[in-house]
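Remarks on the structure that follows.
Of the protein chains in this complex, all but one are displayed in their positions.
Here is chain A:
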Amino acid sequence: MSQQSLPNKPLRSVEYKIVLLGESSVGKSSILERLQNNTFNEDKSSTIGAAFISKKIPINENKDLINLQIWDTAGQERFHNLTPLYYRNANCAIIVFDLINLDSFKKAEYWIDQLNNYIEEQLIGIEIILVGNKCDLINEGEECSYINIINEFISNHKEIKRYLQTSAKENINISKLFQDIIDNIDDEMFHPIEEENSKNLIDLKFKKNSYNSTSCQC
């Protein structure tokens, strides 16, 4: 997580909210662990409740700052009534399913329906990205056994902006997934960092000048 010392202060910033949805065990938390620590854990415990991660990413030679705010939700059914809380203000929803588990794809369809209802009600835009995880479990030269169902669903759902096959285990397409999101953030969403806010940013830093870190954990 540690970031290099940066030459100048960012002038513009954006808060970009991402939510991960999908059935239990498809690998949502593993994808985020790969993003955060570049590690993978075979015995990951299922998420209970939800986890919030914020990640600051400077772009354009540090002129702009993207503050990714990511909600990792629990796939376990007993938390489903809370899930709308997490996609309510999202700019982007990553719907994850397991490429070797058709039921998990049905769950992905369910979440996309839920999102569509919400988008229609609220007349807002949420970028929808579909992710088939655990592609490492598909044998070389073969396809996902229900590839036809996936393709048909995607062609009927134009609201799906992108579809990616990933592996958190083998680190396939994870950084591409987030890089694509970052690259597609609408320039109009950036706003100038006001004096007030930049003060807050500085507050979070270590105060002695010998520290180059741009963020502490809070």
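By definition in this document, a residue touches a chain if its C-beta (ideal position, glycine included) is under 8 Å from a C-beta of that chain, and two chains touch if they have at least 3 such contacts; residues count from 1.
Operating definition for what follows: contacts and distances are computed from a predicted model.
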For the chain that is missing from this picture, which UniProt protein name fits: "DNA primase", "Trm112p-domain-containing protein", "Ubiquinone biosynthesis monooxygenase COQ6, mitochondrial" or "Vacuolar fusion protein MON1"? "Vacuolar fusion protein MON1"
Among A:45, A:139 or A:155, which residue is in touch with the absent chain? A:45
Quick one: which of A:76, A:101, A:116 or A:171 touches the chain that's been left out? A:76
Answer key for A:24, A:101 or A:171 versus the chain not shown reads A:24
State which residues belonging to chain A touch the missing partner chain. 1, 24, 36-37, 39, 41, 43-55, 74, 76-79, 82, 85, 203-204, 206-208, 210-211, 213, 216-218
